[in-house]
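Have a look at this one.
With one protein chain withheld, the remaining protein chains of the complex are depicted in position.
Letters A, B and C name the chains as they come in the text, with residue numbers starting at 1 for each one.
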Amino acid sequence: MIVKDVVCPFCGCLCDDVEVTVEDDRVVAVDNACTLGTSKFLGDHRLPGPIRRDGNGWKDISYDEAIRYAVDMLLDAERPLLYGWSSTHGEAQCVGVHMAELVRGVIDNTTSVCHGPSILAIQEVGHPGCTLGVVKNRADLIIYWGCNPIDAHPRHLSRYTRYADGFFLENAFRDRTVIVVDVRKTETANIADEFVQIRPGGDYAVLSALRAIVRGKTDTIPRSVSGVPREQLLRIARRCKEAKFGAFYFGQGITMTRGKYKNVRNAIELVDELNRHTKFTISAMRGHYNVYGSNEVNTWMTGYPFGIDFARGIAFYNPGETTAIDVLARRECDACLIVASDPAAHFPRPCVEHLAEIPVVQIDPYANATTAFCNVQIPVAVTGIDAAGTAYRMDGVPLRIRKVIESGYPSDEEILSRMYAMIQEVRSE
Amino acid sequence: MRVTLTVRPREKPFLPIEAETIVPRNFLDGTDTTVWRGNRELPLDAVFSVSVEGNAETAAEVEVVMRGDTALIKRVGEYMDAGRIVVEGDIGMHCGNFMSGGTIEIGGNADGWLGREMRGGSIICRGDAADYCASGYRGDKKGMTGGVVEVFGSVGDFAAEHLAGGTVIVHGSAGDMAGAEMHGGTLIIYGDCTRPCANMTGGTAFVHGTAYDMLPTFRRVGTIRREGRTFIQFTGDIANRGKGNLFVGDCRYMD
Amino acid sequence: MKFLMITGRTVNQGAYVERKLSAQYADETSTCFMHQFDMMDLGITDRERVQVTGPCGTVVLVIAASEDVNPGTVFVPYGPYANHIIGGHTHSTGMPDFKSIEVEIEATTEQRKGVYELMEELGGVAYDR
Partner (left out) sequence: MSELLIRNACVIDPINGIDGETMDIAIRDGRIVEDVNDSTAEVVDAGGALTLPGGIDSHTHICGTKVNFGRYMSPEDMRAGRTPRMGRMHATSGYSVPTTYGTSYRYSAMGYTTLLEGAMAPLEARHTHEEFLYTPLQDTLANTLFDGNWAVMEAVRDGDTKRVAAIIGWTLSAVKGFAVKLTNPGGTEAWGWGKNVSCIRDPVPYFEVTPAEMIQTIVRANELLHLPHSVHLHCNNLGTPGNYSCTIGSLGLIPDLNDRRQTLYATHVQFHAYGGSGWDDFCSRSEPIARFVNMRPQIVIDMGQVMFGKTTTMTADGPMEFNLYRLHHNKWSNHDVELETASGIIPVLYRRKNLVNSVMWAIGLELALLTENPWQCLLTTDNPNGAPFVRYPEIIGLLMSKRYRDAEFATVHPETGHRVPLPAIEREMDWHEIAVMTRSGQAKALGVLEIGKGHLGVGAEADVAIYPIRIDEVDPSVEYQKVVDAFRCTDYTIKRGRIVSRRGECLVDGNNTTVWVRPKISDSYDMVRDEEFVRKFDRYYTVRMSNYPVQEEYLRRNLWRRNLCIETEAEL
């Protein structure tokens, strides 16, 4: 059986034109998806059932036992951390927020190590953005700054920018200009009309210089700014102002380097300034397929997109203090529930060392690096393959992710709802 | 009146304590108050051994002395309006948030957000202060608006971010982006720093040492003499509607 | 020799991100992309191993020659190997310095470890069923 118009649960592009061939409740072929999406659809090697650490080995346990363990762990903890959430559906994220509120824990999603700084910047200056289709249909200038879509969002160029024909651009390849700004010559830089190479850590200064140039203050700009010649800066600024519609996409090249959110803020303020001359938008290249969804869910339920501390009953937000890396590196939490992410692979060493010190429960379909630190791991269905739910694309468009096979695994929402119900029972006594 | 709070040993020493109740005014009614360890509310004397000497009619007559391992006690002196807090060692995050009067003296180091959104009064830190010393809060335009924060050691990144009024003095060096977005007040750094006053629109900053990775969007207007030293004077940030003044002993660009 | 280490996503890292126990994932995330000039200075050739020391520890990586990184800089795909030496300081922003880590690199004859060997070094227990 071929299932059409399937939504890909890998990256923030959330391509919804994938065709999946299913035989005997197994995915056997995938069309239209990129390498990343295809490998996810074809993934096997699931963890067969819940496991519990037993000395230096592992033993199989039932779902009931695993859930009981997780509930007790959360009820005992004085400062539990509930982390992950970006690779699961919105319905599960909602239960997660309710649970964090009830156990008075810290809840954070992978945003904090991805576009958390972008959100901090947006909270200072706002965000002139648009949906991807607006760019596809209108943009004659695309800037990719500190991002490498060919590797991280492989179909971004063909669906929305470089190679995508749109309503007002009949021949995208000819009619659009693509500028890539990065510290190294990435694959994406190779398909750009202009590549701007910046010295590492120099993004902020280059953005400031561009803002000054767009404001007409070119006289103080030196011969070279962080490795970029003045002439190139003037040319880029001119191209931006002359564009009918410019779209600025940025990635972790500016969120992770020094200055962090200030780089993003500077980019947004450049775009604000350009809007006085033409139409310009800016957007983050969000990584996990539903990381934006975790921000949306957290925001409507708590008021904040990530890094929320419920210790005192109310929602307190202060990234840098209430974010997962900081809580773990400072050894502030005494238990950790991990849902749909792998911090042991993706967090700096001191954070992982603390995971080794405290009880950890992971809800994830696969054995991964974090499994090594789990007291209990509970395998679940993979949203988009054997579970359905809501996900938000990188531009905020929500889509319903389909279930294409029946595996028998419970979904994240089911496991979390069972945990929540048990916690509610204890707390209401 | 002097209230001495000595931290007791804790079973999970890394769990932070939130103690916004430790404000001189609160002790006029006695020491029957609570603090929080993670999600548990505890009586003050479960975390500290408490001793009180003398009496006080007003908050201004109350001195709180904190001893022992106070490095993870957060929010001490929040909304303080009068009196004095003396921390003999290190202090946790958010010490002196929103304070409007009185004095906090810290013998050791201060963690992040020392004197965040301060309105008045003074904070003296003998050691180093971490990131966001005398800064604002996420999303809010106005940071500190009054009072004085003086740090004898060095400060971390984003010191005096969104500074709108008052004075911040750093005797050591500052990290990256001190005075970012500042639009009022005075920032004085006796040591070095990187990228000072990014995107500033007002206020005055002095860097006695060297400003590394100076931003290219500050306009050099000349030199001045002050306290027996020569400073290069800049206005900026012209990436913005820069009406700020930045004076640096020396600077280096990243070209 | 001192280098600036940058981490980032690659197609292979992404393709194997749900297969952390695979050899391909370990191979990809333990690759250290380096410019030929720097390799000459270090006296190493393609696919040889280096010991990389960062703010929080030491890890063995495998060199891949690349013209896309500037001399003085190395690129390592985001994952457990790079993270093995990165510190947890976030400048109070929540975000560690994944893209600007000063490291010391030297040639080594030590073996590159597996993902679970790294985890065991940090106090974990391998799941290898």
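The definition used in the following text is that contacts are C-beta pairs under 8 Å (C-beta built on N, C-alpha and C of every residue); 3 or more make two chains touch, one makes a residue touch a chain.
Just so we're clear, the structure is a prediction, and the values are computed from it rather than from any experiment.
Enquirer: Would you mind listing the shown chains in contact with the chain that isn't displayed?
Expert: So, spelled out: the chain left out of view touches A, B.
Enquirer: Which of these, A:Val27, A:Ile67 or A:Val125, touches the one chain of the complex that we don't see?
Expert: A:Val125
Enquirer: Which of these, A:Asp272, A:Glu357 or A:Glu414, touches the one chain of the complex that we don't see?
Expert: The single option touching the absent chain is A:Asp272.
Enquirer: Thinking of the whole complex, not just what is shown, which of A:Tyr69, A:Tyr249, A:Tyr317 or A:Tyr420 touches the missing chain?
Expert: A:Tyr317
Enquirer: For subunit A, which residues reach the chain that was dropped from this view?
Expert: So the residues of subunit A touching the missing chain come out as 4-5, 7, 16-17, 90, 94, 98, 101-102, 119, 122-134, 136-138, 159-160, 166-168, 244-245, 272, 275-276, 278-279, 281, 295-296, 299-305, 310, 312-315, 317, 388, 390, 392, 396-400.
Enquirer: Tell me which stretches of subunit B touch the chain missing from the display.
Expert: 137-141
Throughout what follows, only the chains that are shown with their structure count from here on.
Enquirer: Edges wherever two chains touch, nodes for the chains themselves; is that graph a line, a ring, a star, complete, or other here?
Expert: Chain contacts: complete, every pair touches.
Enquirer: What whole-Å value do you get for the distance between subunit A and subunit B if each is reduced to the mean of its CA atoms?
Expert: The mean C-alpha positions of subunit A and subunit B differ by 33 Å.
Enquirer: Between subunit A and subunit C, tell me the centre distance in angstrom, where each centre is the average of that chain's C-alpha atoms.
Expert: The separation of the two C-alpha centroids amounts to 22 Å.
Enquirer: Mind pulling the subunit A residues that touch 2 or more other chains?
Expert: 120, 201, 258, 319-321, 330
Enquirer: Touching at least two other chains at once: which residues of subunit B meet that condition?
Expert: Correct list: 112-113, 131-132, 176.
Enquirer: Using the touch definition up top, name the residues of subunit B that touch subunit A in the complex.
Expert: 12, 14-16, 18, 36-40, 93, 112-113, 131-132, 137-139, 176-177, 180-181, 195, 198-199, 213, 215-220, 237-240, 253-255
Enquirer: Could you list, by residue number, the parts of subunit B that touch subunit C in their complex?
Expert: 112-113, 130-132, 156-158, 175-176
Enquirer: Which of the residues in subunit C come into contact with subunit B in the complex?
Expert: 91-92
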